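The other protein chains are all here in position, but one chain of the complex has been omitted.
And now, subunit A:
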Amino acid sequence: MNGLLVLFDLVLLAGIVGVAWRCLASTDLFRAVVLFITFGLLLALAWVRLEAPDIALAEAAIGAGITGALLLVTLERLRSIMAERRSGRPHTPPPDPTGPHALLRALHDPPPERRTFLPALTFALVVGGLLVTALWHQPQSTGLEPVVDAHMDVSGVDHPITAVLLNFRAYDTFLELAIVLIALLGAWSLGRHDLIPARPAPGPILPGTLRLLVPVAIVTGVYVLWAGSHAPGGAFQAGAILGAAGILLVLARPHQLPMAPGVPLRLGLTAGVALFLLVGLYGLVAGHGFLGYADAWAYPLILLIEIAATLSIALALVALFVAGRPAGDDA
């Protein structure tokens, strides 16, 4: 039985390395994106084998699912930009390698010459060697597991991962939420509001399936959020599931998007970070330290922060997919 599992792990490892190699070596961007999504799914499987279902869920939902959708829509936008340029100026002189849009062009240029092979190989061998040496000199320690287990009773939740993410190391989670928000601000500050280059399939099948899938996705998202306090799950996974439902809706009806009202949208987007910060500051004033909770209040506060964070993450992921600010809101 154990031998079979080792065999499975080896095949999985070979698959991960192989898909990563094909993804990096592909000169076709669409193929590279599809391989990246495959890579994410295989990586999720690897996390399952490492007995980290929380990370597996997050990797499958965010790493493979949402990031894949973001990359695909970016590719589609790049294509329409390139097509526009080609049709507009049919006989352009060879482009200046340092000029504007150099980055955009570089994406479509042929891969670099063979002479980069030797430096790249040397670099890969040095980094690989360092990583192997690091593995060799791993200290004999049990990690932080006993420490976390010893403090579970004051964490307010029953699931050690959630206890670490929202109590013991809440600072990290707070910054992760802030990064999602900052990414969205970056996308909005580019100031585009073009439509999503989607071509919804005509016919009743897609809307019919969405009528079926979106309620299921909402129930699953809320369940995963709720389960976070005692089992694998939590705000990021739940937010990704709800965000995916939103992206499906956006993709199915790109021309009839309801205008997102500016103020409620912004309130929803910042709810996670704002509430987290507020609770953190209160902890500072009340003497529990920044982002510390009173023991009795830990559970309700964690739940409140998780709900707000889920809402913000889901909204931010959909908004990142749509990319531009809501049209007609330049004020």
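The rule is simple: a contact is a pair of C-beta atoms (placed from the backbone, for glycine too) under 8 Å apart; a residue touches a chain by one contact, two chains touch by 3 or more; residues count from 1.
Just so it is clear, contacts and distances are computed from a predicted model.
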item	value
Protein name, per the UniProt record, of whichever chain is missing from view ("ABC transporter ATP-binding protein", "Cation:proton antiporter", "Sarcosine oxidase subunit delta" or "NADH-quinone oxidoreductase subunit N")	"Cation:proton antiporter"
Hidden partner chain, touching residue among A:S80, A:T122 or A:T209	A:T209
Chain not shown, touching residues in subunit A	27-31, 79, 108, 199, 201-203, 205-206, 209, 212-213, 216
